[in-house]
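The other protein chains are all here in position, but one chain of the complex has been omitted.
Showing chain A:
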Amino acid sequence: MAKLARLQIDDGDVAGAIRGFLAGLLEGPSVGAVMAPRAVPSADNVVQTLITEPEELSGIDVLAPVMPINAARAVSRLTRIAPMDRPVAVVMRPCEIRALVELTKLKQADLENLIIIGFDCYGAQHLRAYAAAKRDGGGSTEEFLNRVSSDLLHESLRSACRVCERPAPETGDLVIGLFGADLNKELLLIATTEKGEALIDGLAAPEEGSDERRREALGEIMAAREKARDEMFASIEGEATGLEGLLAMLAPCINCHNCMTVCPICYCMHCFFDSDTFDLEGWKYLRRAARKGAYRMLPDTVLFHLGRLNHMASSCVACGACEDACPNDIPLLALFKTVGHRVQEAFEYVAGRDLDEPLPLATFREDELEPR
């Protein structure tokens, strides 16, 4: 049974309650720093920020409904060259934790001395929508939570969030439980490891207990999202796409490679598709043009997307960063999540679910698949 604590919310200030909890951590002996989303000075975006002093927690808005980057990239930058030398608590969305798990398996992050605090995630808005609302004086986190907790597929959510069937953290040390909670009163802190328990031991009245109401609410959210997800799968799969469908989908691609740059799983220092592997002498392009009658310049748009799918679909956590970054609104989330799901299914794998499950393309069994 998990250890729980209740965090009281005063005057509906959810962000303030979480800030208070983080301040307690920084003042205590067990945490040296906190990394969490903090509003930028112009207030229309948040960025992952390392905080060492409690008084710097102003502006920290853990639940701000925007995800400008997948935070796993920030944790990778923090820990890739050497692990942290003191405990750092990082606050992340479930899809960010999943990406971190994959990056750790890919040896691009080190979890030593990291304390992972996840939270129940209702989703986020696109950065452009968030920034616009903020500039108009709206866009508060509380208003967003009110709206999407009653309408789980609200159109203001990013498409990745509307079809997210894993909105609760599955790994990590502590969960900030929002599902099933009355956010005018209190939220739940659920410790899932010893490190997590140490974080809530100092709080008033930790208890042994179950988070049954939360689990029920989570079940409802997952069911609604799975339905939306399956509809999305159907729109992509099989004959629905084909070569013509795929070409139509990728028609606005300008080869900017933004999707690859922001992808938490695409960690290669030098991408295969940015290399000169397929650069040819001019006369060879002419030969190819002669063979097909015409030849697209720049070539390899389809190769880039299919190739990227090949390299990362088995680890895709469906965070949707690719789609957010596309300047021409290609439905990359639908493409990558659908394909990722099928590839992971083929290997009985779920990206980011479990640190101990080996990467599908880095392992094998002798008696599996075809040919035997």
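FYI, a residue touches a chain if its C-beta (ideal position, glycine included) is under 8 Å from a C-beta of that chain, and two chains touch if they have at least 3 such contacts; residues count from 1.
Rule of thumb we're sticking to: contacts and distances are computed from a predicted model.
Think of the chain that is not pictured: of "Methyl-viologen-reducing hydrogenase subunit delta", "Putative tricarboxylic transport membrane protein", "Electron transfer flavoprotein subunit beta" or "Spore germination protein (Amino acid permease)", UniProt labels it "Methyl-viologen-reducing hydrogenase subunit delta".
In the complete assembly, the contact with the undisplayed chain comes from A:L306, out of A:A132, A:L306 or A:V350. Within the whole complex, the absent chain has one touching residue among A:P41, A:G282 or A:P371, and that is A:P371.
Within the entire complex, the positions of chain A that touch the omitted partner chain are 236-243, 245-247, 272, 278, 288-289, 291-296, 299-303, 306-307, 309-311, 313-314, 338-339, 342-343, 346-347, 360-361, 363-366, 368-372.
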